[in-house]
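Below: one structure in C-alpha cells.
Apart from one protein chain that is not included, each protein chain of the complex appears where it belongs.
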Amino acid sequence: MAAVYGTSMRTKLPLVGFILQVSMIILYGVFVRYDKDSDAKYETNTTDHAENEFYFRYPSFQDVHVMVFVGFGFLMTFLQRYGYSSVGFNFMIAGFGIQWAILVQGWVQHFDSNTGTIKVNLESMINADFCSASVLISFGAVLGKTSPVQLLIMTVIEELIFSVNEFVGIYILRVKDAGGSMIIHIFGAYFGLTVTRMLYRKGLEEGHPKEGAVYHSDLFAMIGTLFLWMFWPSFNSAIALHGDDQMRAVMHTYFSLASCVLTTIVISSLLDNHGKLDMVHIQNASLAGGVAVGTCGDMMLSPYGALILGFIAAIISTFGFKYLTPILASKLKIQDTCGVHNLHGLPGIVAGIAGAVVAACASEEVYGFSLYRTFPDLVPSDMNSVEFKRIAQVYQDIKPGQGRTPLLQGGFQALQILVTLGMAIGGGLVTGFILKLPFWGQPPDKNCYEDNVYWEVPGEGEEEEELGSVHQKLGGDGEHA
Amino acid sequence: MAAVYGTSMRTKLPLVGFILQVSMIILYGVFVRYDKDSDAKYETNTTDHAENEFYFRYPSFQDVHVMVFVGFGFLMTFLQRYGYSSVGFNFMIAGFGIQWAILVQGWVQHFDSNTGTIKVNLESMINADFCSASVLISFGAVLGKTSPVQLLIMTVIEELIFSVNEFVGIYILRVKDAGGSMIIHIFGAYFGLTVTRMLYRKGLEEGHPKEGAVYHSDLFAMIGTLFLWMFWPSFNSAIALHGDDQMRAVMHTYFSLASCVLTTIVISSLLDNHGKLDMVHIQNASLAGGVAVGTCGDMMLSPYGALILGFIAAIISTFGFKYLTPILASKLKIQDTCGVHNLHGLPGIVAGIAGAVVAACASEEVYGFSLYRTFPDLVPSDMNSVEFKRIAQVYQDIKPGQGRTPLLQGGFQALQILVTLGMAIGGGLVTGFILKLPFWGQPPDKNCYEDNVYWEVPGEGEEEEELGSVHQKLGGDGEHA
Partner (left out) sequence: MAAVYGTSMRTKLPLVGFILQVSMIILYGVFVRYDKDSDAKYETNTTDHAENEFYFRYPSFQDVHVMVFVGFGFLMTFLQRYGYSSVGFNFMIAGFGIQWAILVQGWVQHFDSNTGTIKVNLESMINADFCSASVLISFGAVLGKTSPVQLLIMTVIEELIFSVNEFVGIYILRVKDAGGSMIIHIFGAYFGLTVTRMLYRKGLEEGHPKEGAVYHSDLFAMIGTLFLWMFWPSFNSAIALHGDDQMRAVMHTYFSLASCVLTTIVISSLLDNHGKLDMVHIQNASLAGGVAVGTCGDMMLSPYGALILGFIAAIISTFGFKYLTPILASKLKIQDTCGVHNLHGLPGIVAGIAGAVVAACASEEVYGFSLYRTFPDLVPSDMNSVEFKRIAQVYQDIKPGQGRTPLLQGGFQALQILVTLGMAIGGGLVTGFILKLPFWGQPPDKNCYEDNVYWEVPGEGEEEEELGSVHQKLGGDGEHA
C-alpha cells in the first residue's frame, strides 16, 4: 500500500523539515531568553565566575551529548546496510529534537508567565538532550521501517507528551528520577513499542535478509555501546544535586554497569548451545545496568546495591533478547528492531521499582539531615511545627515540603511507573495512528533496513568496484587495482 | 613531471622530519618556560588550587583536542582508499603543528623580551590546537594530492603566517573572535584553496576512480563529523572569558548546530532528483553552523539569532557543495577535495559579518556594565573622563581601553575579514609556489587518493583474501573459511 504513494522524499522531507525549522526560529524569537548564568546583564562586579553553573555541569553535559549523538547513533549501525540511516536519522531526530524540547519542556514545566518567556540554561540543554534521547529509544523500536518524515512527526508528538509526563512526575507526583529511568527510558521504550505495534508489517514476519549484522557493522555498533557505557555515569548524575548526590549517582552507575558486563557475558554464553557469545547481547544488555540504577542513583543505594541492580538488569535483559523479543514479535506483533524493550523497557521498570524501594527505606539514620536535601518532600509542610524547627536548626536553607513519609515517597515513585506506562502507550497509539497514514513515504517491506531508499549510497559503486577486482582476478585483464 | 623524481619518502621524510623535530627540542630548550599555573615555584602556601586556570579550561581543552585529532582526522576518511593517510597525516600535521604553534604564536604574540622566553599555559595549548586546526582545514583542500613532506612544509609556513594574522587581529585591530571563525576558518580555507589552485592537476579534471567514498568509509567519516559537531561548543568557548561569556558561546553553538542539521537535510533532499540525502552534505554542511557562530558566540546574539545563523550556514554550505565546488574546479581550477570552501570558507565569512553586525549593535542596555568586560575596547582611553569614572563606579577592575564606539568595533571586525583573506591568499601563493617544486615526492595523478603510495597497505592482502573465499564458493574446494 505504501508503495503506491512512493518513497521519494523530494517534496515531503524538504517541506516538513523547512516548516519545522522555520517554526523553531520564530518560536525562539518569541519565547526563548537567556537566564542569569548566560545573560551579560546579570553579571555584576562581584560575580564569582566559578559559581556559574557552567563549571559544575559542563563536562557532564558534553558526555550526555556524546551519548545522544554518537552513543545512540552508532549503537544502531549494527544493521548491515542501514548505517547511514542509523547515524543520519539519529542526527536529524536529535538535532531537531533538542530545539523542540527546549520549547515544550519550557512551556509545560517552567514558563515564566510574567514575561511570557522561557529561560534557557545548561540544565535546560541537558534536559533537552534527555528528552531527545527518549525519542531515539523509540526510534530503535521502529528502526528500518520508517521514513524520515515519519520520524520527524514522531519527534514532534513524542516530545510533547514526554514533557507532560515529566511535568506530572517532577512537579505533581514530585518523584526523584535523576537518570530518568522512568521518564526517559520506560517512556521512550513503551512509546516506541506501541508505535511499532501500530506499524506492524506482516511481510516482515519471516524476517528480512538485511535485518542482521555484518562483521564491521557490529564493530561500528560497539563504538556506540562503549560511549554509552562509559559516559552513563554522567547521564545519571548530570542534573543531580551538586556535591555528594552527584558523586553517588556517578559511583552507583559505575558499579552497576561493571557488574552488568560480566553478567551479560555469563548469560549470553549460557544461552548458546556452544557457549558462544552473541554480539547483540554484549552491545545492549551490558548497558542495562545504567538504566536500572537511573532512578535511585543519587540515593543511598550503597555500592553493593548497585552491583545487584546491574546483575539483575543484565540477566533480565539478556533473557529478554533471547526469548522475549521473538515472542513479542510472533504473539503480540511487536517488531522491536533494536530490542529496546530489553535494554530500556524492562530495566526501566526494574529502576522504577528500585527507586520506590530505596526511597521508602530512606531515613535520617542513613542520610543525616541531608535526607531533607535529597528528598525535599519529606520536609514538613508546616514551618511552625516542632519537627520543622528541629531540622531547621541544622539545615538552614530548608523550605517547607510536603511532609511525606519515606513510604509515601516510595508510593509516589511507584505510581510514576504506571503514569509513565499509560502516557507512553497512549502517546504511542496516537502517534502510530498518524504514522500509519500511507503518504509519509514509508518504505515497502522489501526495502526495509536498506539505506538506499533515502540515501545516495556509494555501496553500489563499492560492490561494483570489488566486483571489478574479483572479475579481474578471476580471469580478467583489467589494469585497475 | 613529478614522477621523474619518484614518490619514495625513504630519505626525504626522515630527513625533513628529523630536522624539524630536533629543532623543536632545541628551540624549546632556549625559549619555552612554565607560566605561573604550572611552575612549582609560584605556588604559595595560600594558593587556592581551584583557582588554577586548569579547572576552568581543561575539559574544553580536551574536547578541542578530540576535534583536532579524531574530528578532523576521521572526517577526511570518507575517501575509499585514503583512510590511513587522512588519519595518519592529520596526526602528523597536528602532532608537529602544536609544537611549532607554541613557538610561533609565542614569538609573535607574547614574547617576554625581559627574559627572552615564551611562557606556556593551558591557553597556549588550546591556541596551539587552534592554529593546527587551521592547517588541517587547508589539508582538506589538498587531500589526496600531496606528499607528507609537502604537508610538513605547508605546516611550517602556514602556522607562521597564521600567527601574524592572529597578532594583527587580536593585538592591532583588537577584534573579538572567540571561536576563531575568521582567524582559523577563513584563514585555513582560503590558504588551502590557494595552495590547491597552485597545485592544479589537469589530469584530475575528469575526476579519479578513487575520489569517491565506499559504504564503510562514509561511516568512519561520520565519527569525525559527530565529534566535531558535539564538541564544537567547547571549541567556540574554550578561550572565551570565564563565566557568562563562556556559557553564551556554548549555548549559541549548541543552538546554531542544532538548526544546521535539519536545514542541511532539507536542502540536501531538495537538491536531489529523487529527494535522496547525500552523505557529503550531512558530513560537512551540518557543521557549518559551528563556524558561522564562532565570531559572535560570546556576544549577546540571543538564542534565535543562533538558530538563524545555523540555518543560513547550512543553506549556503549545502548549495556550495552541490553547485559551487564543481564550478570552482572547472572554471577557477581550484580542486577542493573536501569542499573546505563550503564548510569553512563561506560559513567563516558569514561568521565574520555576523560578528561585525552583533558587535556594532552592542549597548549598555543589553549588556549592562559587562559590556566593557566583553568589549574592553569600548572603555574610554582617558581614565579621568566622566564616562570612565561612571563605569568604574560599578565595574571596578576596569582598565583604559580604546574608547571605540560599538559601530567602530564592528568596523574593525569587518576589516579583519579582509585582512585574513589577504594573508591567507598571499600565504597560500608563497606556499603553493614552494610546494610546486617537483622534488617533494608528490604522487603522480593516477596514484592520487591512494594510501599505498606512502603506506604499507594490507588491503592488497584483504582483497586477495576476500577473493579466496569467492573463488572457493564459485567452485573451489579450499578448506579455509
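Labels for the chains are A and B, by order of writing; each one numbers its residues from 1.
In the analysis below, a contact is a pair of C-beta atoms (placed from the backbone, for glycine too) under 8 Å apart; a residue touches a chain by one contact, two chains touch by 3 or more.
Please read these numbers as outputs of a predicted model, since none were measured by experiment.
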Per the touch definition above, residue among A:F231, A:F412 or A:Y454 touching the missing chain: A:F231
Hidden partner chain, touching residue among A:L15, A:V214 or A:L429: A:V214
Chain not shown: contacting residue from B:Q99, B:S181 or B:T225: B:Q99
Residue among B:L75, B:V104 or B:V120 that touches the chain left out of view: B:V120
Touching the absent chain when the full complex is considered, from A:S286, A:T325 or A:Q442: A:S286
Residues in chain B touching the chain absent from view: 8-14, 17-18, 20-22, 24-25, 28-29, 32-34, 37-43, 45, 47, 49-50, 52-55, 58-59, 62, 65-66, 69-70, 73-74, 77, 81, 83-84, 87-88, 91-92, 94-96, 98-99, 120-122, 125, 148, 216, 220, 223, 454-459, 461-462, 465-466, 469-470, 473-474, 480-481
In chain A, positions touching the absent partner: 50-51, 55-56, 59-60, 63, 80, 209, 212-216, 218-219, 222-223, 226-227, 229-231, 233-234, 242-248, 250-251, 254-255, 257-263, 265-267, 269-270, 272-279, 282, 286, 300, 302-304, 307-308, 311, 366-371, 373-374, 394-397, 460, 463-464, 466-467, 470-471, 474
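In this text, only the chains that are shown with their structure count from here on.
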Between chain B and chain A, distance of the C-alpha-averaged centres to the nearest whole Å: 32
